[in-house]
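Down below is the structure, laid out as structure tokens.
Every protein chain except one is present and positioned as in the full complex.
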Amino acid sequence: MTGPEARVTSQDRPDAPPDPESGSPLWKPAADTGSHTGRRGASGAETAPDAQGEVLVKVTDLVKHFPIRGGLLGISRLGAVRAVDGVSFDVRRGETLGLGGESGCGKTTLGKVILRLLPPTSGDVSIKDRPIFGLSGSKMKAVREDMQVVFQDPYASLNPRMTVGEIVGEGPLVHGLKNRVKREELVRELLGKVGLNQSHIHRYPHEFSGGQRQRIGIARALALNPDFIVCDEPVSALDVSIQSQVLNLLDDLQRELGLTYLFIAHNLAVVEHISDRVGVMYLGKIVELADVDTLYRDARHPYTVALLSAVPEPDPRRRRKRLVLRGDVPSPVNPPSGCRFHTRCWLREQLGNPENCVTDEPELRTISPGQQAACHWSEKITPEGVQSAAEHQPPVALAEAAAD
Amino acid sequence: MDRTEPVDRPIGTTTVAGGRDAEDEVDLIPIRTYWQLARQRFIQHRLAVIALFTLLVLVSIAIVVPTFTGLEYRLTDLTERNAGPTLTAPLGHDELGVNLFVRLAKATQTSLIIGGAAVMIIVGIGTFVGSIAGYAGGWVDNLLMRLVDIVLSLPVLFIILMIVSFFGGGDVRVIIIAIGITGWTLAARLIRAEFLALRGADFVQAAKALGAGHRRIITRHILPSAMAPLVVAAALGVADSVVTEAALSFLGFGISATEASLGTMLNKFSIYFYSAPERILYPSLVLVLIVLSASFLGDGIRDALDPRQRIASK
Partner (left out) sequence: MTTPQAGQLLELRDLRTHFYTQDGTVRAVDGVTFEIRDGQTLGVVGESGCGKSITAMSVLRLIERPGRVVGGQVLLRGKDLMEYSDTEMRDVRGNQISMIFQEPMTSLNPVYTCGDQIAEAVELHEAVNRRQAWARAVEMLAQVGIPEPARRAKQFPHQMSGGMRQRVMIAMALSTNPELLIADEPTTALDVTIQAQILELMKALRERNKMAIMLITHDLGVIAEMADEVVVMYGGKVMERADAMTIFERPHNPYTKGLLASIPRLGEKRERLEVIQGVVPNPLNLPTGCLFKRRCPYAMPVCDTAPPVRQVAPGHVSRCWLTPAGEPPRIGEDAPPELAEESAQELTVMAR
């Protein structure tokens, strides 16, 4: 079992020198595992990768619909929740791609489909140029060494009936490290790496605090020495003071091990802090995708602008008129025609409700180098326009347009 | 405030380094294995401990007394007709001079055997159907759950009566099977609900992401967490089976009248309802004790197996 898998994981880095310190799987021959880990640590992770960076994960036109079934045997199809509805992007080796958006925008579903924890409806995901959706069980298992996940809820993501050692050691066990002593050695090393006391290996998750549990979850993800980790809201359930500890840990591990993250979070300040590039999702689509500085300084989609404007800042001096969107997010079962945001769009209103917003679905197009947005009127966004949109909205309490 | 351990450590100047503080909190809890913890939680559950003790007493009586008295439970001795309690017959004798204590012990044995064996069938079928339905979901789930609905809609006692009278009344094995194959629906539903919920749990998803196979996911992750409803289903199953057997025998469709079971005793002594109510009281009491103990014990085990349940400090 060990042989072919090891070859799969190492085929892209035959020239990499063995690096026993880097946390490569201890149970695999050092020469075979290679070391993508650490390679990045010297140079790549320090600076955000440029546009020509090697593509590690490629997502192409990914669609995930959840059918709504009914009828006598629950087989007839009544409709579908269009959770992810045609999403394409690349994740480059060594970078953190942040994914933001409100609840129900499909970001968590997207993460799960990429990991093949949910079957896709259509589209493709490939990691290291290897499409994963067609893979059989054993080949998929090999790919799982390359991609791992850290979940949001540190209470739900750890099996309460397993010890820390069993939880962290499960990946290596499943992938062939049957030797208990070696496995424990590996687990201890991983616990040290995520800042936990190695003597806690025989304890149960419920004995730990939220932040520590999240570290256990991270250690579990690292155990297979993956290249790519999907972090699904990894700090949202944590206290403010603990959040920063975990964010720093993720940062350190990326530097040290050359990891690539897809970082899903609703907190845009957290996304900004951790990410090199950021995608913003709305109703199953990516509406904007740009380098982090560009996106936060000069957003080119009216939804991104509104989202950023809505974040309350911890600075009473910056109290300002916010651009408050009206109504609620429409149902993903029956999304609006054309641009999905047009029902709540402040820009469209400013421009006198142009027709193509309702009729034509905008494609993600390049606005400037390193910035793509899916809006027909991106160029019309100006600081003055945003300002006046914020100021000229009717008092919220008194007039509220129906969203549905 | 009481603590289990003296935990005060020198604080102040030396702890500025922080960081490791987090672990210090964890270190306060002494390391115990899963089973040690489970036992501790169980002992805390006072009713369950009493129930366990009661069941143990009943089981030992049901094992010991019939072993040493052999066929005495059938022995009629007309000289002892309706005799009062003595040292060797603490419950007295019936109208044919049968030692009631011995007969009650034998009856308890029969009922417990039937209850225990039937519950294995119940839990077996229930777990099988429930876990497949819950894990697979979709149309498989739908199909199996409709099957459960159908079984559930049948008049159970009537079906059991039919099976028993068709395959030969009086045979303990037939009774066990009849109770078993009609009684698994609740277990299946409980297990299925648990599987359905756990299938989407983050820790199961994480195991899937690690590359764990279906078998490992089911046996290591889902089943252990589904133990709680399983135990409850088993406890209720035991109680149910014992009661069903009693009902069958009471109606005369159970085991043959010469054999002893709680049901046949109730049946036989129902005519003494006014003249000698204690003859009904004894088997009824045993029946109630079995049913109550089984369900309290089930509760206790369920809580004991849940590591999230806190352990009170002394």
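The chains carry the letters A and B, assigned in the order they are written, with residues numbered from 1 in each.
To be clear about the criterion, a residue touches a chain if its C-beta (ideal position, glycine included) is under 8 Å from a C-beta of that chain, and two chains touch if they have at least 3 such contacts.
Predicted model, so just to flag it, every value in this text is computed and none were measured.
Residue A:V270 is the one among A:V270, A:L289 or A:V386 that touches the chain not shown. When the whole complex is considered, the residue among A:V84, A:I242, A:A290 or A:C357 that touches the unshown chain is A:I242.
From the set A:F66, A:F133, A:Y155 or A:Y296, the residue in touch with the chain omitted from the display is A:Y296, counting the whole complex. Where chain A meets the chain that is not shown, the touching residues are 102-103, 209, 211-212, 239-245, 247-248, 251, 266-270, 272-273, 292-293, 296-297, 306-319, 322, 324-329, 395-403.
Going forward, only the chains that are shown with their structure count from here on.
Each chain gets a centre from the mean of its Cα atoms; for chain A and chain B, those two points are 46 Å apart. By the touch criterion given at the top, residues 73-75, 112, 115, 117, 137, 140-142, 144-145, 147-149, 151-153, 156-163, 170-171, 174-175, 195-197, 200, 202-204, 206-209, 211-212, 217, 220, 223-224 of chain A touch chain B in their complex. Considering their complex, residues 19-20, 22-23, 25-27, 29, 31, 34, 37, 139, 142-143, 146, 201-203, 205-213, 216, 220-221, 224-225, 306-308 of chain B touch chain A.
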